[in-house]
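One protein chain omitted, others in place.
By written order: A, B and C. Residues from 1 in each chain.
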Amino acid sequence: MRNPTATKLLFEMSCAGRGTQVFPESDVPEVAGIPEIGAEFLATEPLPLPEIAEPDVVRHFVNLSTLNMSVDSHFYPLGSCTMKYNPKRHERWARLPQAAGSHPYQSEAQIQGLLSVLYELQGMLAEIAGLPGVSLHPAAGAQGEFTALLTAAAYFRDRGEQRTRVLFPASAHGTNPASAALAGFECVQLAGGRDGFVDLDELRAQLDERTAVFMVTNPNTLGLFERDIRQVSELLHSVGGLVYIDGANMNAILGRTRPGDFGGDMMHYNVHKTFTGPHGAGGPGAGPIAVRDFLAPYLPAPVVTWDAARNWYSLSVPEKSIGKVRTFFGNVGILLRGYFYIRTLGGRGLREASENAVLNANYLLSQVKDFLDVPHGDRCMHEFVASARRQKEQTGVTTMDIAKRLLDYGFHAPTVYFPLVVEEALMMEPTETESLQTLNAFAAALRAICSEPADLVRGAPHTTAVCRPDEVNAARKPVLCWSAPEC
Amino acid sequence: MRNPTATKLLFEMSCAGRGTQVFPESDVPEVAGIPEIGAEFLATEPLPLPEIAEPDVVRHFVNLSTLNMSVDSHFYPLGSCTMKYNPKRHERWARLPQAAGSHPYQSEAQIQGLLSVLYELQGMLAEIAGLPGVSLHPAAGAQGEFTALLTAAAYFRDRGEQRTRVLFPASAHGTNPASAALAGFECVQLAGGRDGFVDLDELRAQLDERTAVFMVTNPNTLGLFERDIRQVSELLHSVGGLVYIDGANMNAILGRTRPGDFGGDMMHYNVHKTFTGPHGAGGPGAGPIAVRDFLAPYLPAPVVTWDAARNWYSLSVPEKSIGKVRTFFGNVGILLRGYFYIRTLGGRGLREASENAVLNANYLLSQVKDFLDVPHGDRCMHEFVASARRQKEQTGVTTMDIAKRLLDYGFHAPTVYFPLVVEEALMMEPTETESLQTLNAFAAALRAICSEPADLVRGAPHTTAVCRPDEVNAARKPVLCWSAPEC
Amino acid sequence: MAYLFDTPEQRRVMLDAIGVESVDELFRQIPQELQLGRELRLPEPMSEMALEQEMQQRLGAVAERGVCFLGGGVYDHFIPAVVDEITSRGEFYTAYTPYQAEASQGTLQAFYEYQTLISQLAGMGVSNASLYEGGTAVSEAVFMAMRVNGRHGRVVVAGTVHPEYRQVLETYFSRLGTEIVVIPPEGGVTSLEACRQALDSNTCALVVQQPNFLGCLEDVRGLTESAHAAGALSILAFDPISPGMLKRPGDYGVDIAVAEGQPLGTPLQYGGPLLGVFTCRSEYVRKMPGRLIGKTTDRRGRDCFVLNLQAREQHIRRDKATSNICTNQGLLALRATVFLATVGPRGLRQMATLSHQKARYAASLLTQIPGVSLKFPGPFFREFLLETPMRAEDLLPALSAQGYDVGPAPGRFAAAGLAGLERCVLVALTEKRTRQEIDGLAAAMRRVLQRG
Partner (left out) sequence: MAYLFDTPEQRRVMLDAIGVESVDELFRQIPQELQLGRELRLPEPMSEMALEQEMQQRLGAVAERGVCFLGGGVYDHFIPAVVDEITSRGEFYTAYTPYQAEASQGTLQAFYEYQTLISQLAGMGVSNASLYEGGTAVSEAVFMAMRVNGRHGRVVVAGTVHPEYRQVLETYFSRLGTEIVVIPPEGGVTSLEACRQALDSNTCALVVQQPNFLGCLEDVRGLTESAHAAGALSILAFDPISPGMLKRPGDYGVDIAVAEGQPLGTPLQYGGPLLGVFTCRSEYVRKMPGRLIGKTTDRRGRDCFVLNLQAREQHIRRDKATSNICTNQGLLALRATVFLATVGPRGLRQMATLSHQKARYAASLLTQIPGVSLKFPGPFFREFLLETPMRAEDLLPALSAQGYDVGPAPGRFAAAGLAGLERCVLVALTEKRTRQEIDGLAAAMRRVLQRG
């Protein structure tokens, strides 16, 4: 229920002298003989932070939260993001003291329980990937990509090879080229076939001894399983290159097929997608990677090892490790949620989750294809990309308009305008945790929107607190920080 | 943000076969030689409970919650209810294992920490009341009243007195007469003076040897401190009766004056009001009572005692205890929150809380008195009762209309039509935890409403999910339970 | 101060607006001689961090606690994380009783769902929105029976009803001249014959518990029929997880069914706050105590929910109200609602059958210990009375020292007519107890009894 007073900016709520006493007075005496901090280091003015009493802090953020859509509150079919339900039990277990309260420089002896769990997780991710070498280190998918590319680079260097080019289809996620560039590779984008698959001829034409890695999302960002993935892999291997599987879409294939089995040499997981680490309004995530055995010695440090004889878990640095891509072990809090999820479902459950994800997506596709174009056919994996090109031509209603109008119906919008290879793209990923009732209600809303007057849709959303922020102006004169009004 | 699909009734969301596996399979073998339960005891049909998958359960209740106003989300100046901020720290500490997980038949040795806290709380409540005997047993204010009356009755019985009548002013809360009746007393209501105070002459006329107890809220429900409370007490004592202080309004006087000091013999606290045990959308509460020394032997069981020599806390039954009014010790979870609050504030802090509560109420009064009648003067304690009688006469806008219109402005309504002695009553209790900004915004909203077109106000609320449920029809043909639609 | 609210500057602004000099002036309403001239003698104020550190020390430790086989009305059941997650939302737990319907539809709908779920669970026509706990629910049921049939002279109570429920009943009726007739247990259950004899034409109700306090199953149908035959109402206190396996109160034809609802998602909290479940036949609805939520429509015809039949309640009917209850147990009713919605019928069946199977397994192991036997021959659900060679007050601490908490011992309620059971203890099982824990208990008891 609305409350405009509570959603002013924190800084506008501030009032000198209000606040909360969180900390006690000092319980230690002043001491002498220890060097004093000189004036040159000391702050000269009090910090300009806002002063707000706790009740107002709470009311502020509670009200802000209600201006969000979220999986907990709304169907959120954001394609490529796997907005599945995040089990509450995970939140409870992630707060267990050894998980939440261990310091990264705690000794191994103090965290055997935690290390044992992380060790198991490494093994489970290897099994799910069909790739034996696992590093839990990267902080998110993008960092997983970057890390795997460095791993590959170290492998090539070790072999005395000068491989400089990373290839990817035009439908690739933006992080693929960005990570390749960050890792110092030249980026080569392939157009891909009209049918949405990798075009083998196009690929072949680009491969040579400069080829390092082909990065491909599979199922790809059109929601299609790369039919020729095995041939792709053979082609790459034939020139000494490697195949990187962007695992963002693993939710489609768990227990059905494995990147290692279909020719991938490396991959990342997005634990925050496939394995329900919540998305946190933009992170944190975890982007563990899995690689073939010959790449394992290059993995970043540390990995968890187990000495069966002593039943002892320890951290170790792989033989030819590329080093660290971040401080400490990894995003343990999120990795644990992934572990909890896998333990809850087991092999059968994971497979069933993927089945339901694919079933739900195909069902939704079947319910919308008569009024929305679906350029890549009427079968998909866990998501599909529809297009509002017909609507745009006929009535001027764009994908963005439809997306905004869905908000009025109480649904979050699908991913829009991605992948770039589809005009007016609406990428829908319902996930397995949504009910038939919800899918039907969503399809009905989409259908209704497609026959609503164009003006109504173009003016949407009508029921939200704001409507179509001016992004152009925002970018032209960026206001990124509140400042006290002049007076 | 709205989501109509998620707020259907649970029963309409049910789908046979959906659900969540909370429990494992049995890990114990079937055994023989233990008597089997016969068919006459066994259920013959599965329970008709709804079947819903966990994600839908979560989304349902998250969306329901956003249809509420609450202290966490809105200013909630509900008079007589002390809707102050409920510190989040209390919720965290109430979950500590000895507090949350102790079974009531746990042995004393296992709960010394908890008992020590409860023992301290008894002492703190005695000090705040100025009354030495404390029982933490009653579940809420109303039960505190009932318990104290039984305590008094036992005391009278012991003295061989036949006292049958309980007196209270017309401004009394409904629980006062209801508790007196439940305890087997005859109820005598006093009209009270026009100035809102107890009318000493009227009282005197009613007092005789049948008089058991005079129940009075102080500050009273008009937000006034009973000027003549000392004389009231002397009058009662002169006929051998006792004075009961309804402590619902203790938030006004903490550390300033004490029921025991102004002539009360017994009182209850509403821990969920004065001491921030949250209201929980209608409980749980805790209604501990404090009594004079001569009543202490009659208190309900158990109380916590401390053996200083052994530093040992135990439960004991007061000598002439009236027994139990509920199972087990008391509403420990709420009592603890009260304890945390008192410990956080200390004596000084409690006094300051009351000061700010009274200041906030008087300030609010000063901001509304030019457009709303305030029949009992322009000074009050922690709350005051305004009246919309002028509005009603002039424009037909009632207290209820104003209350509903406030919702549109993002404020919860004050208590309406209570106490019964004020026409078109609007009873406002801002509490000390609200900021000047909020009070100003609220006063401005009230002022605006009072000059809005009558039709607009009478049609309110306009922005909520529902508007003026039909209560008459609801009562005529009560629908209190969903039933499956015939088909 | 822990919370820094009105600042001196703000105080000044406010005092000026009020037109007084100081806050003290506002307190002149209180006669000077009644004002406390000193500070309250309470511990010093404490910051969040410091008090948290103290509380962690005092309430964080559970080293002394053993594995919980304790019963007697509340049980160590599992609570799914969803329950805590939902009920810790401020919109629920910092709201008041839903007086303003438009600002409380969340609470109101949830409680309407609660009433329905509880009706389904009990097999009864209607449930209220909660009472304090099981004990007061029994007393309120008796009051209600009086309102229904106008009889005030006597209430007949099975001696197998929880002794604390009976203590509460005695306190509640102590001044009302109603005779409370207790039927002594025979072989752990209530004799139909004794019951028939106790019921007279002044008896408002018969109160029975199923499974009863001693763990045994009563012939509720027979008892109900004899109550009805005498024109009395039949009141049943039931275990709210038992319908996962056993007949529901409604299946026996009782008139009022109450329960301690704690097993449905409420933590133990040393016995409070708990959840008083209260249901009855639909025709008695206007005699019910407590809040009732009703479905209705709003001005625009939309379905919605309100506090219904308020005319029964204290804030309207005052001394003629059906109960004095005001604040009830809203948040725990919400817990039960989320709990039942989450576990569903399958989950409740599992809770019941797991608890039962484990109770049987435990009974079987324990009764293999020399000198240990079931006190009563009849079947039990999830709690049973064990007789051992040792006095309960010696046995229980010895078991606790081994890490196993068992009880209560009925002997502690000797005053409540449970004499003669000095060597008996209740053992309660829930789905949470593992085989290993049960085996451990049996081993511990063996050790303790061997040592004597």
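FYI, a contact is a pair of C-beta atoms (placed from the backbone, for glycine too) under 8 Å apart; a residue touches a chain by one contact, two chains touch by 3 or more.
The shown structure was predicted, so the numbers you read here are calculated from the model rather than taken from an experiment.
Visitor: Touch partners of the unshown chain, restricted to the chains that are shown, please.
Guide: Contacts of the unshown chain, counting the full complex: A, B, C.
Visitor: Which one, A:Q122, A:S171, A:T274 or A:T433, makes contact with the chain that was left out?
Guide: Candidates A:Q122, A:S171, A:T274 or A:T433; residue touching the omitted chain: A:T433.
Visitor: Using the definition of touch stated at the top, determine which of A:M1, A:V134, A:V198 or A:I253 touches the missing chain.
Guide: If we include the chain that is not displayed, A:I253 is the one touching it.
Visitor: Using the touch definition up top, pick the residue from B:A53, B:L78, B:A140 or B:V188 that touches the left-out chain.
Guide: Checking each option in B:A53, B:L78, B:A140 or B:V188, the one touching the absent chain turns out to be B:A53.
Visitor: Who touches the missing chain here, A:D195, A:D261, A:E393 or A:D455?
Guide: The one listed residue touching the chain not shown is A:D261.
Visitor: Could you please point out the subunit B residues that touch the chain left off the display?
Guide: These residues of subunit B touch the chain that is not shown: 1, 15-24, 53-55, 58, 62, 87-89, 91-92.
Visitor: I need the residue numbers on subunit C that touch the omitted chain, in ascending order.
Guide: Output for subunit C: 48-49, 52-53, 78, 80-81, 85, 88-90, 431-432, 434.
Keep in mind that, in the parts below, only the chains that are shown with their structure count from here on.
Visitor: Going by average Cα coordinates, which chain is farthest removed from subunit B?
Guide: Between subunit B and every other chain, the largest centroid distance is to A.
Visitor: Which whole number of Å gives the spacing of the CA centres of subunit A and subunit C?
Guide: Whole-Å distance between the two chain centres: 46.
Visitor: Could you grab the centroid distance between subunit A and subunit B? Build each centroid from C-alpha atoms only and quote it in angstrom.
Guide: A distance of 47 Å separates the two centres.
Visitor: Do you know which subunit B residues sit against two or more other chains?
Guide: Residue numbers touching two or more other chains: 54, 58, 62, 66-69, 71-74, 85, 87, 407, 433, 435-436, 464.
Visitor: Counting only residues that touch at least 2 other chains, which ones in subunit C make the list?
Guide: 1-3, 5, 10, 45-46, 48, 80, 82, 85, 90-91, 103
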